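Left out: one protein chain. Kept in place: all the others.
Presenting chain A:
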Amino acid sequence: MEGLFFNVDNGFLEGIVRGYKAGILTQSHYSSLTQCETLEDFKTQLSATDYGNFLANEPSPISTTTIADKATQILVDQFNFIRSNAVEPLSKFLDYITYGYMIDNIVLLITGTLHERDTHELMERCHPLGVFDTMPALCVATNVEELYHSVLVETPLAPYFRDCLSAADLDDLNIEIVRNTVYKAYLEDFYDYCASLGGPTADVMQSTLAFEADRRTINITINSFDTDLSKEQRAKLFPAIGRLFPDGNNQLAKADEIEQVRVACENVTEYRAFFDTSISAQGNGGASNDYGGESGVAAMLEDRFFRQEVYLNKLAFLQQFQHGVFYSYMKLKEQEIRNLTWIAECIAQDARDRIQDFIPIF
């Protein structure tokens, strides 16, 4: 049934987004991009893709940041086009996508203010999709409660912050906890919203968001080793969704080392693979440098997570009549921008041996 009326409101935009998706760089594009000698070559090569002449008006020595900025700008323009053409419930869904960026921006701003950076410089570094009117006022706040009452109360993020109100002064750990609590609330809310949409949207988005939640859970666990974050606090940060919930989450809450994380993830087949090889890699690296080994594992995990994310987002395009494609397109495109930046960075710094370490999408 949902297929019957889907196209009335969303057919045009789905067509647009699938068209955009066809412009995502493929393996052959990447292989010619990695052959580039200079960033000039890189620019020429990119102009043969869907990016077109987006760098044509940049004066000649271009920097990697310009490339990343311009590519992001294209993505933002595309998103804004879609957003302005969307109607309920898709528009609400698209708003949900921006909330993630808003959270990131808020955290960026308050961290920056804490370290006394210039507000304007911080504003420029914010993701354009997560910008909201009252954002600049964030810089005056010194604790979460003030933050909430002065600025956030009128943003859509207000409900997420309600759980972590405290009068305690902001410090780095605090901000990190706030970020994770808010993100947990956001993910759960988004998950519920997708569930309320029902149909294929719920199917697709729930699996994507479940993975996102699990990823956060595992990351929080690994990052909280050897910090003064108590285990109860840690458990509170875990999203109450995902495939590891609740058993895996409980195990992770008690974990003290990476081996226990691995055991907790044993139950999910897909996640088992993340650890299998990484453990062996760690074995090769030797036990002498324990901390380095662990961060190596974390880096490798991160890479695997990205690959899995790309895989899941690609799956979303196999399903018709659902909103998941919009979310997936944004995520894939972000990955693509990360890839481009990576390759450009490798070219600029002449680090040819690592140039292949991007994550191909198609």
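By our rule, contacts are C-beta pairs under 8 Å (C-beta built on N, C-alpha and C of every residue); 3 or more make two chains touch, one makes a residue touch a chain; residues count from 1.
Everything below uses one rule, namely that contacts and distances are computed from a predicted model.
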UniProt protein name of the chain not shown, from "Carboxypeptidase A2-like", "V-type proton ATPase subunit a", "Ral transcription factor IIA subunit 1" or "Mini-chromosome maintenance complex-binding protein": "V-type proton ATPase subunit a"
Candidates A:149, A:162, A:254 or A:354 - the one touching the absent chain: A:149
Contact with the hidden chain (one of A:136, A:156 or A:199): A:136
Absent-chain contact - pick from A:13, A:36 or A:74: A:36
Hidden partner interface residues of chain A, rising order: 32, 35-36, 40-41, 44-45, 48, 56-57, 59-60, 119-120, 123, 133-134, 136-137, 139-140, 146, 149-151, 153-154
